[in-house]
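A single protein chain has been omitted from the complex, and every remaining protein chain is retained in its original position.
To keep things simple, chains are lettered A and B as they appear, and every chain counts its residues starting from 1.
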Amino acid sequence: MMKAIFAAAFFCLVPLAAHAAEPCLPCHAEKTPAAVAQWQGSAHARAGVGCEKCHGSDHDKIVKGEAKVGMKVCGPCHQKAYQEHRASRHGMGLHSGWGCTRNLPNRKEGECRFCHEKGDEIPRSEVQCARFLKQSPEMGEIGCNYCHSVEDACDSCHSKHMTDLKIVRDPNSCAKCHMGPDHPQWEMWQTSLHGTLNASTGRKTGPDCQTCHMPKGTHNVSIGVTMNSGGVPYPAAKAEPARADMVRICSDCHAPSFAKRELERGDQVRGQSLAILKEAEHVIWDLNDRGLLDPMPENRPPHPLSGPRLVTDSQMLYEDTSHIERLFFKMKKYDYARTVKGAYHQNPAYTHWYGNAELKMDLVDIKGEASRLKERGKKGETKAAAPGAEDELKVLKNKFDRGALSEEEYAKAKAKVLEKMR
Amino acid sequence: MMKAIFAAAFFCLVPLAAHAAEPCLPCHAEKTPAAVAQWQGSAHARAGVGCEKCHGSDHDKIVKGEAKVGMKVCGPCHQKAYQEHRASRHGMGLHSGWGCTRNLPNRKEGECRFCHEKGDEIPRSEVQCARFLKQSPEMGEIGCNYCHSVEDACDSCHSKHMTDLKIVRDPNSCAKCHMGPDHPQWEMWQTSLHGTLNASTGRKTGPDCQTCHMPKGTHNVSIGVTMNSGGVPYPAAKAEPARADMVRICSDCHAPSFAKRELERGDQVRGQSLAILKEAEHVIWDLNDRGLLDPMPENRPPHPLSGPRLVTDSQMLYEDTSHIERLFFKMKKYDYARTVKGAYHQNPAYTHWYGNAELKMDLVDIKGEASRLKERGKKGETKAAAPGAEDELKVLKNKFDRGALSEEEYAKAKAKVLEKMR
Partner (left out) sequence: MMKAIFAAAFFCLVPLAAHAAEPCLPCHAEKTPAAVAQWQGSAHARAGVGCEKCHGSDHDKIVKGEAKVGMKVCGPCHQKAYQEHRASRHGMGLHSGWGCTRNLPNRKEGECRFCHEKGDEIPRSEVQCARFLKQSPEMGEIGCNYCHSVEDACDSCHSKHMTDLKIVRDPNSCAKCHMGPDHPQWEMWQTSLHGTLNASTGRKTGPDCQTCHMPKGTHNVSIGVTMNSGGVPYPAAKAEPARADMVRICSDCHAPSFAKRELERGDQVRGQSLAILKEAEHVIWDLNDRGLLDPMPENRPPHPLSGPRLVTDSQMLYEDTSHIERLFFKMKKYDYARTVKGAYHQNPAYTHWYGNAELKMDLVDIKGEASRLKERGKKGETKAAAPGAEDELKVLKNKFDRGALSEEEYAKAKAKVLEKMR
């Protein structure tokens, strides 16, 4: 009985005390009743954390949207989560669209400054994810920033005023960003054995996103991941401890040897898929060397970062390109990602049909289009014309200039063409 | 205690009484036991509404399928719902496939008669949705009428004999029509913040279809919608009050200023997407002017309504067209719809990846195909041939004839070509 009274006191009296101290409530109970009600039912209210604590007391600033409740507002009270989040991929560089560019071999001097203030690992929150896409501000907001503000916005997952752990412990809270053609982790989990067991037997025997990616409630969601967000494998020194972490997580249910073998299968599939991707990329660069893309980069709006040049790395565009580059965009961003993530998430249909089969069909389509473009070239319709020796020498020079041929290979190939000329 | 007895009486005695009065039961308890059992558990049975009330008493007519339980059977008892339904998009003209054509600028005289009897706002139920597609009767039934009979069939949502409000209050009841490549509202809601909150916390904090589109249980599902079913914005006079309605609905949870801004973002995305669509449409009409479509409309089965002419409005076909028109069909019907509806439903992946990115890639593909077709034209393989002055004049005339050039623009352009000739 005493316990019941104590509970009543905890749930009723404490919030009432907090309410009494709240100068915002009288107005906001009328203007934003849902927000007030949600806060009133929240752990924040129960702990006496009121409006001012998060929003500040400068009403003008709040109304102008200048008092955003970012990560640094939550951090002081939630230190552990804050530090884990900052150390994870969620906390870094997602604003750059295809993940932080720090792992790109050909990144530009000072490119960090697009996102980061000097010395700060956390990107500035006003950075547009769409910086190298021609996005309107509205599309940037809905299409990019609804997800790519996670590094500074705890409410991306925790929702705004409810702070109900039920919400963030539900894998649905991950779904709103981790779905779609480019990374359908949500979809592939749901129809994997893990997901289907979850549906029939719950979390204990059917692990969900949080089970494997936030073990023991850590906010470092990148634990155990062995590649960057573009699907490029980490170097061994970084990959091996990460792999050991993930095997430990799997071992809660599986024999470590089984877990290791399954994850290594994923590595193999990743390597094999990358090789198919590279074959297609080579076809496109060869066409570029021969001046056969339609249109060529110099005859279309320049790439915002790289200028009038072919770009096929993780900053490649899906607009203002040629048809064959568009095919490669789908291949790289969608089909490669689905194959690899499908394999690591043990989903047969995503690994094979939505992944590997699409990759191989993309290659068929890309080769088919290349054949068409080359024939067009032969007929003298484009600058490259019928590949006489002079043209062939120029193509070789292009390949050498972009580093596709070593000095030695270049010399040999040139000699061969000159031989033929005589 | 008295209350319990009364309840028992209500649930058991009344239906028994009704059963007793039911001449159909003895046979149908054997022939269609599920239907009988569902009716027996229904509110209809409890209220004494028996078989005859809805199906009539002419057994021959019923067996021949001539006693359909349409809207007019339900209307007299359910007046409010009936009137609201008739006033909504559900109640009007969906049979025309891409929505009622009343908003099309180039609709034909008397086109209403395809669907409506004179003076009747409600379309005739026997109208084929597929009237301008070459559908077989079977495909028309399963592929079209399973959804596009909603205007006359209350059981589209309410199911047949159960009349259990639990069914229609579940957003799943909307899923069976509002999904798929052309309007995946179901999919985009599920992975929006609204839908993911609904999964973890239920309707109160995670609104569903009914919350926003059937507020207070109205059957006018078009409330607050600001465009026709083809995605064309309403004129301001019609759009503004609709917008005010929707902002009022959002204000149950959000600050009105926030709701307004979000919806206006949707308007912006709609306008931007329409511009991309128009650019592609222009490319196709230009090819048509030059006689370069493959095949040209005159060399293929004519459009059932418009004859041997290019059709790119909401009655365009996905069959018996050229490859480039097929690309445009996907762009318009699928990708434009997903971008716009994705934005209004606040789903980032549908707005951006399934929407905007696809729209832009479609444009790349359409321009690529146009380039191929023009080159083909240049080589004298098609009637248009190398564009000499004479050809150019003909193309200009085509553009003028279809209203793409004003008289003044036409004169100027002609003068320019003639200038060059001299």
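The rule is short, and it goes like this: a contact is a pair of C-beta atoms (placed from the backbone, for glycine too) under 8 Å apart; a residue touches a chain by one contact, two chains touch by 3 or more.
Computed from a prediction, not measured in an experiment: that's the story for all the values here.
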(message) One chain is left out of this view; which of A:Thr32, A:Gln135 or A:Gln346 touches it in the full complex?
(response) A:Gln346
(request) Could you tell me which of B:Cys51, B:Met162 or B:Ala349 touches the chain that is not displayed? (result) B:Met162
(request) Pick out which of B:Lys176, B:Arg261, B:Lys278 or B:Lys416 touches the chain that's been left out of the picture. (result) B:Lys176
(message) For a quick check of understanding: of A:Val63, A:Ala199, A:Ala236 or A:Ala415, which residue touches the chain that isn't displayed?
(response) A:Ala199
(message) For a quick check of understanding: of B:His323, B:Lys394 or B:Lys414, which residue touches the chain that isn't displayed?
(response) B:His323
(request) May I ask you to list the residues on chain A that touch the chain which is not drawn? (result) 190-193, 195-197, 199-201, 205, 252-255, 265-266, 268-269, 272, 342-343, 346-357, 360-361, 363-365, 368-369, 371-372, 375, 378-379
(message) Tell me which stretches of chain B touch the chain missing from the display.
(response) 31-32, 34-35, 38, 135-136, 138-139, 141-144, 146-147, 159, 162, 164, 166-167, 170, 172-173, 175-177, 179-182, 186, 294-295, 318-323, 325-326, 329-330, 372, 376, 379, 381
